[in-house]
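Note that one protein chain of the assembly has been removed; the remaining protein chains are unaltered in position.
Right after this comes chain A.
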Amino acid sequence: IMADNGDEDCQYRIKEGDYVVLKRGDIYKAVQIQSRKKVVFEKQWFFLDNAVGQLYSSTFEIVSGGILQPQKPKNLESSSDAKEAGTDNRNIVDDGKSQKLTRDDIETLKEQGLKGQEIIKQLIENSSTFRDKTEYAQDKYIKKKKKKYENSVTILKPSCRILAMMYHGREPGKICHLRYDTLAQMLTLANIHAGSKVLVFETCAGLVLGSVMERMGGYGSVIQMYPGGGPVRAGVESFGFPSHFHDMLHEFPICHVNALLAGTLDTTAKDPSAQEKKMKLDEKRKKLAAATVLLEGRNADGLVIASRFQPCPVLMGLIKFLAPSRPFVVYSQYKEPLIECYTKLKEQGGTVSLRLTDTWLRHYQVLPNRTHPVLLMSGGGGYLLSGTTVAADRSKPAGSQRAEEPAPKRLKMTDTGSGCVSSVCFM
């Protein structure tokens, strides 16, 4: 099956008003394309005007005046030249004097309009120790200088992956220190998919909500349960969803949850007189009514909680809206609140497969003869409590439960054959 070569490039072009992500190395920043608006990124100011009409994932050089210039395709460094190199560092003295160019010299070069690659060439030529370094050390030196002097920026189409990495690197406090792999676990454990009805309670700037929406593709419905004044959705904008995605998004203030559960929430219109001020209130009432209809059946397909609030009461309140045999996932920056949730759920019954987990993430540098884990790794990415609802048991008194079997000591990794009971492999 060959690809259909219609006007497929249209959706790959940057347009005015688009929400994009700027990237340089491992640094990301979400911005909106607005003509004649100065943007700051990595200590540089520039305009995004020249990006309009270009393809996503294009890389631009920032030239004087803050103008973007499409970068010529990278010509790989002349690796065919047999570079002069040493064998080890026994005679290299690190006295800080090996670079002959001063800070001012480099500034002058920059002012003369020298490109990053050319500045690096100058630095190498004016380094008394460069040719004594080993090939690997030279490689490392060049990579380091590239990071410092390269003047380019890549413009990416936003995605959950990119935004989650951006938020975690840039503003982890805004997302309760939710690391991107933990978010990945949440989306899968909660079985987020097109066509379902999902409840989300988050204070992660809208990152979690947007990620859920991305995985639903505009199908089904998402109800954002929110505390206080209004739902926070700044992060959702950054995803750049098509406008029809917002048709699937509802909101419900948690201050009405008790009334809804008790059946005393009244969402009918009171005063039929249509005054301008009342129009806005009527809009609000209609939205509330729509969300109420979705919730009162208590047949939601999934629940995702990720907030700075004490998770236990949030979970206990919202789990009542889930149908039986549906997953829920609760994120917490700390373990103890989830221990409390676990204990409460066990006491109450009505859930199975409760698991308190976190993930350990490690990156690797893979280079010939230099392969090893990266030196720094994330200390923690938060914790998750996941489980599945089951039909509430009314015949048994609360608190009585099947005695827990001891956890299997050995993990079954071999072929279990069909029809055999499988123990959970904790992968």
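For the reader, a short list of remarks on this structure follows.
Basically, a contact is a pair of C-beta atoms (placed from the backbone, for glycine too) under 8 Å apart; a residue touches a chain by one contact, two chains touch by 3 or more; residues count from 1.
Methods note: contacts and distances are computed from a predicted model.
The listed choices are "Histidine-containing phosphotransfer protein", "Rab escort protein 1", "Gamma-secretase subunit PEN-2" or "tRNA (adenine(58)-N(1))-methyltransferase catalytic subunit TRMT61A"; the UniProt protein name belonging to the chain that is not shown reads "tRNA (adenine(58)-N(1))-methyltransferase catalytic subunit TRMT61A". Between the chain not shown and the residues A:K38, A:K100, A:K144 or A:R161, the one that touches is A:R161. The omitted chain makes contact with just one of the residues A:K83, A:H193, A:R233 or A:H256: A:H193. For chain A, the residues touching the absent chain in the complete assembly are 1-3, 8-9, 12, 55, 57, 159-161, 164, 180-181, 183-185, 187-189, 191, 193-196, 214-219, 299, 301, 323-327, 335, 339, 342-343, 352-353, 355-364, 366, 368, 371, 383, 388-391, 393, 402, 404-405, 407, 409-411, 413-427.
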